[in-house]
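Here you go, one structure.
As you look at this complex, bear in mind that one protein chain is not there, while each of the others sits in place.
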Amino acid sequence: MNPKTIEALFNQYKEGAIDIKDAMMKMKELPYKNLDYANLDNHRSLRTGFPEVVYAEGKSLEQLRGIISYQIKEGDTSILATRVTETQFEYLKDLSSELKYDPLSRTITLKRDDTEDIKNRYIAVVTGGTSDIPVAEEAAVTAEIFGSRVERIYDVGVAGIHRLFSKIDLIRRARVIVVVAGMEGALPSVVGGLVESPVIAVPTSIGYGASFNGLSALLTMLNSCAAGISVVNIDNGFGAGYQACMINRIQ
Amino acid sequence: MNPKTIEALFNQYKEGAIDIKDAMMKMKELPYKNLDYANLDNHRSLRTGFPEVVYAEGKSLEQLRGIISYQIKEGDTSILATRVTETQFEYLKDLSSELKYDPLSRTITLKRDDTEDIKNRYIAVVTGGTSDIPVAEEAAVTAEIFGSRVERIYDVGVAGIHRLFSKIDLIRRARVIVVVAGMEGALPSVVGGLVESPVIAVPTSIGYGASFNGLSALLTMLNSCAAGISVVNIDNGFGAGYQACMINRIQ
Amino acid sequence: MNPKTIEALFNQYKEGAIDIKDAMMKMKELPYKNLDYANLDNHRSLRTGFPEVVYAEGKSLEQLRGIISYQIKEGDTSILATRVTETQFEYLKDLSSELKYDPLSRTITLKRDDTEDIKNRYIAVVTGGTSDIPVAEEAAVTAEIFGSRVERIYDVGVAGIHRLFSKIDLIRRARVIVVVAGMEGALPSVVGGLVESPVIAVPTSIGYGASFNGLSALLTMLNSCAAGISVVNIDNGFGAGYQACMINRIQ
Amino acid sequence: MNPKTIEALFNQYKEGAIDIKDAMMKMKELPYKNLDYANLDNHRSLRTGFPEVVYAEGKSLEQLRGIISYQIKEGDTSILATRVTETQFEYLKDLSSELKYDPLSRTITLKRDDTEDIKNRYIAVVTGGTSDIPVAEEAAVTAEIFGSRVERIYDVGVAGIHRLFSKIDLIRRARVIVVVAGMEGALPSVVGGLVESPVIAVPTSIGYGASFNGLSALLTMLNSCAAGISVVNIDNGFGAGYQACMINRIQ
Amino acid sequence: MNPKTIEALFNQYKEGAIDIKDAMMKMKELPYKNLDYANLDNHRSLRTGFPEVVYAEGKSLEQLRGIISYQIKEGDTSILATRVTETQFEYLKDLSSELKYDPLSRTITLKRDDTEDIKNRYIAVVTGGTSDIPVAEEAAVTAEIFGSRVERIYDVGVAGIHRLFSKIDLIRRARVIVVVAGMEGALPSVVGGLVESPVIAVPTSIGYGASFNGLSALLTMLNSCAAGISVVNIDNGFGAGYQACMINRIQ
Amino acid sequence: MNPKTIEALFNQYKEGAIDIKDAMMKMKELPYKNLDYANLDNHRSLRTGFPEVVYAEGKSLEQLRGIISYQIKEGDTSILATRVTETQFEYLKDLSSELKYDPLSRTITLKRDDTEDIKNRYIAVVTGGTSDIPVAEEAAVTAEIFGSRVERIYDVGVAGIHRLFSKIDLIRRARVIVVVAGMEGALPSVVGGLVESPVIAVPTSIGYGASFNGLSALLTMLNSCAAGISVVNIDNGFGAGYQACMINRIQ
Amino acid sequence: MNPKTIEALFNQYKEGAIDIKDAMMKMKELPYKNLDYANLDNHRSLRTGFPEVVYAEGKSLEQLRGIISYQIKEGDTSILATRVTETQFEYLKDLSSELKYDPLSRTITLKRDDTEDIKNRYIAVVTGGTSDIPVAEEAAVTAEIFGSRVERIYDVGVAGIHRLFSKIDLIRRARVIVVVAGMEGALPSVVGGLVESPVIAVPTSIGYGASFNGLSALLTMLNSCAAGISVVNIDNGFGAGYQACMINRIQ
Partner (left out) sequence: MNPKTIEALFNQYKEGAIDIKDAMMKMKELPYKNLDYANLDNHRSLRTGFPEVVYAEGKSLEQLRGIISYQIKEGDTSILATRVTETQFEYLKDLSSELKYDPLSRTITLKRDDTEDIKNRYIAVVTGGTSDIPVAEEAAVTAEIFGSRVERIYDVGVAGIHRLFSKIDLIRRARVIVVVAGMEGALPSVVGGLVESPVIAVPTSIGYGASFNGLSALLTMLNSCAAGISVVNIDNGFGAGYQACMINRIQ
């Protein structure tokens, strides 16, 4: 239940299209919808400005279908599910022809919102290597579903730093920068020293041996000697894209 | 050497107050000033919009004095040194009567900037407990020296959550929120679920036993189930205040 | 061999139904039954008030069948096996039509006890998310097999804290509360600050990256700033349900 | 502000001893008292049945004095501060002759409560070694200040297990058992297998080398093969005594 | 090439059965046999009293076959390979009808030695649980192949400690005791406090959550407060059985 | 694009074989070739003396094919891809009959370079065990593709140290020594104490239990009491072979 | 109370020197002596063949004095206290002129036993470096107080392995070998491959950086590829000396 639905409800009541009992009945689900296995946070959109996002990992096919179909039925304008497998999508795709699955970022999206996207400013999503792209795409898709423009700058890691410098202007003009890197995770420090926008660093689990599934990159980013960098969980492209979008929406 | 100094130099040359040789001599130090033990990044202010900040820990008295006195001489308008002990300040305080030492946040500041601060929006700095205040103050002082207004909301941790709710409006109206917490570090998750501004979480080393000097709080914050949260290093109030200020300055 | 069986034995002897040699023969197995690969602790029920519970993980099909069939033969009134796979259950189910398998909690139960359950007080089992439900069910099933009433309150995590508050009365009236949470594991701290009953916190392995398979949630719970919280091993729903039942049985 | 104070207030108003304005003024501080650096949770006693406990570590002398003197002034009937150094107590002791300092458990207590203690049941506090006693005393003092009777059974570790067996009856009759152990931390597992009361295990930081300041004992206790054991943070005698008291108070 | 083969060689030469050239040719391989991918340590038996043991994990079928067939050809009297899969054994079993595979301990053995085993003293191999038996069997088989007698005492863990006491005499009379335990690994501490023989403790990877694949049990054993205990690697039944055999062979 | 290709381009222009526009067009790709998902670092060969090496793990079949086919088309003289699976090679092998796949080291190589290899000096690649050979071969193949001669000395670990001593002369005469070892990783320390050439130590993930996938060997090597040893990541045969080749090429 | 004291008691009774009441009174303390803060395990000597050893670290001066004076009064023939500071000894030395303090091993010893030491066999105590000597001396003193002969072979670490080989015969003839090493801890592996006696490895906390206070050496020893090695806790010279003595006493 998004802010527009609630506004509409008030107007319907004012215009006499519904009586108070029906209005209240619909309002009953405002705080959350209890699906037994899940309490969908309908109030979230009002409270935080963003609708609830579905984290598909660890949910059964039935649970996932129940949640998404409720969201579609409610007329949610920006549906996003992350960490979705192809198998999960197969089980869901008949729910609506508008549902789109992107295998690279492993997301399902459905966008009905008719509001204008923010066009005059953008988020730069930068990766160190080719293998970091899926996480970067999770960030990019998340930012886009909530109305941000994204510029992608991929495979510009520190081992061949001239590749980064050739793109530095595009990165510098972004309002906020998401930097995704695995292995030693040094890219955010270098980018952070070159720009005046906030950098959100995303460590990835790319690497082997002493990368310890992304721990090494995570520690690198937390200890960055460049100021203006904050960090999200390993492989958490969603979290970075979400916060970047929050910053990008600031008027 | 801050942007205004450079602009002044251009104007002095245009007006004939200095000749090209003198202008170039002054420009020579633009990229950095070599003090042997330190290369002061004069270009930083142009490149990132923020002057260089001095991290005092691990620097000798002589090194610290050399760096600060150079900054004062250059006419830097916002000098900030962090992690400064009282002993270090004693050794520096004759350099300028404008230098201020704050024992709580352990910072030295000197502010000459005559530009108007950003007043119509603010950063909320929130702590879980009383012992987290020094780190929070490092964040607050950092944000203030670079021109942000800060609202402090201290000791509102999750064990008595009504204290948080009584302040939630003040927190919600902030443009960006810094949440500082030690022990289990749960506060950012609760705040993050209640607001639509980005949250920068700062774990502190407050705790004992399995807090492992802040590691527990750090992991909690990285794994937050609330979206819109990013994290800085343990006790890194400076980093949080700096990035919060970056976001607060966005037009 | 449960307390009632022993009592019956004494009475049979007193009434002359069996002679002393037969009685002693039956008593021989009281301390434990040696199955070669396992020494079943028959004395446990007398000593601790609870019969032995079978941990199925890592046991071969033959071993499991041997143990369960011995328990059935002995007339145990509350049989519980945890971490049972469907394959394991298939191999066992012909032993008794009373054996029930629950795929969600992965438990086998058999309850013959005719004693009245404790009805006027209950255990609240609370989860942060949907994915924590299997662990919560292991706790709930364990508490129920030993005679406790359980109230389930699922998916009320801290990211949408109003969901918790809408259920807080039900939680507060419980005699003991089991709180199950993965990711950052902050829920027990919030609950602990709102109630006067003891809270048993169960970290789950739900999460990714720096959750390190539940380590993050475990540390959070151990460092809780709310008093009255103790913690069991990651995913150890059984242990929490068992101790909660112990507390609930206190007269 | 404890429940009795509030009750008295209602009665004073009913009897006309105070007018509504004064009553409301006094009620204003009910949720919490703001001391700038601390928000004292006055509501806690009503909400959780226990008054707020002061954790002295990391608090300045001034902060500590401010908090304790407020509690004394409010007439709190059970004041408890933990992790108090002798220096801190010196700075506080003139506040009231009723304040008692115990150097072994490092606690300050003040008990004015005239309610009868719970006498017919008790908590057993057990240690593995001599060096674990300070943590055990923190647990014992905590339980006693809130009205429980405590039996102390010290230095009965597993390396000479007959010492434990000679005390096992005293331990078994306890309503709840706190077991404190460092080094390998095996004692809770042995005790847990012998009793039918819940066991709260407290790992201590006693040990060296691979004890990693209590981490080894903590892991041992979390992995206990005996059921009915839950665990608190390393050296957290307070937490164990508090929860034990909660369980002991159950009617 | 075992000591007896060398002795025979000397005698053959002395008796003129072979000439010096042939003798030297045979001696050439004494220090080690180079199989390209492996340098078999033929000298080992002379140097350490034990022949080389084959660790099968990570070796290809061809490598394993090459090594074992060389050992058979050389007339080695005690062949032992550990961590052997059934697939590996299938590929080897035609080499000799004397090769025996034990699926529980995952060992291949071949024993031709006609020397009398040590009968008047024995090694006790003790386990905490049923799931620890495979590791215990690796220890037992290793000790037996090198001539020791082994007594097995399984599933006598600390959660039901009377099971241990009922077997304590058998354990006490052993010359050396191998104690195998997973989860919290407390058994060696209890055994160590009851006996006067050396205890070799073997942590196993049995457990879940904070057992961290045996790390918890390993730390417990290293920190044992009972003296006389030393520890081998997680799941290293072979190492424990080997050292136990060394001690048992002492005259 | 290797140095020779660029030199040829200059000569073609000088000789009038191409005009300036075509020359510049070809030079456009010098810094890097953008394949969308990868920015191939063509400048690398000029800058570091070594062409770019392809790390196949985590790259899709399409990405890998795109990169290798570009390198072949550009006439790169030394193509090396590491961590290549057989499946990946199957998808690539039709690109050129010159591509060779080595299943042991999991590398693809293509060598067209007609320059003479460095023959009068060599790199020694030494392993502790048989299972370390795949990592050692990755090092050897890497060194060979870039023109070094390699001597292989395998399975000479410290448990039978005479095997090492029998090869010590061959090792001592090497210009640089790569020592590959898993489990306790002690071999580099012993070798380092016996030679005057630099030793590059490679820990492998061979082992079990407390080897923690190579962490144990890594720590051993970092703490070596022998001087002259540096270390690369776990299983990073490529990195060791690469740096060894750098040192071997020094004139 | 050592075995001889008990034997004497029996004889005194038989000879009528004491009556049964007095005999029983003396026997009352046999299982343990309760000193409130410590339960001295008098039965230990009968049960394990070794008297109780006092671990001084973390004990107060009063506690230590109470324990040692009780042992002296009881006529214990082999008193050993470990980890004793000079300050602690100052507080104790007036108890008996026979008490000896050794600052290197930080032990107090008192030996009255008139039994012949085991002379025809010995324990070798070997160290990698000079800094490991204090831990080695703790092992040696422990073995000697309980009647073993010790040969010391110090500073023969693997970085100059010829030093080890020059002493190898002395080491080989030992019945059991204690190998003490810090940093990378490789020495036990090399020794273990050269001898046929059991090796007890002691990691020390000597080192810096990634030695992590002995963790690196501990892991090395646990993962040793040489068979016949077991390990004790970091810096646990006592534990190694104790178990070595157990093995050395085997008839």
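Observations, loosely collected:
Labels A, B, C, D, E, F and G are assigned to the chains in the order they are written; within every chain, residues are numbered from 1.
The criterion applied here is as follows: a contact is a pair of C-beta atoms (placed from the backbone, for glycine too) under 8 Å apart; a residue touches a chain by one contact, two chains touch by 3 or more.
Because the structure is a prediction, the values reported are computed rather than measured.
Here one chain is not drawn; of G:Glu57, G:Glu74, G:Asp102 or G:Asp155, the residue touching it is G:Asp155.
Within the whole complex, the absent chain has one touching residue among A:Val179, A:Ala217, A:Val232 or A:Met246, and that is A:Ala217. Mapped onto chain A, the footprint of the missing chain covers residues 128-129, 157-161, 183-186, 189-190, 192-194, 207, 209-212, 215-217, 219-227. On the side of chain F, touch with the chain left out of the figure occurs at residues 47-50, 53, 175, 193-198, 200, 218, 222-223, 227-234, 238-240, 242-243, 246-247, 250. Of the residues in chain B, those that touch the hidden partner chain are 31-32, 36-39, 41, 43-44, 52, 57-59, 63, 203, 205, 213-215, 218, 233-236.
Operating definition for what follows: only the chains that are shown with their structure count from here on.
Averaged C-alpha coordinates give centres for chain D and chain F that are 61 Å from one another. Averaging C-alpha coordinates per chain places the centre of chain F 51 Å away from that of chain G. Annotation for chain F: residues 159-160, 209-211, 215 touch two or more other chains.
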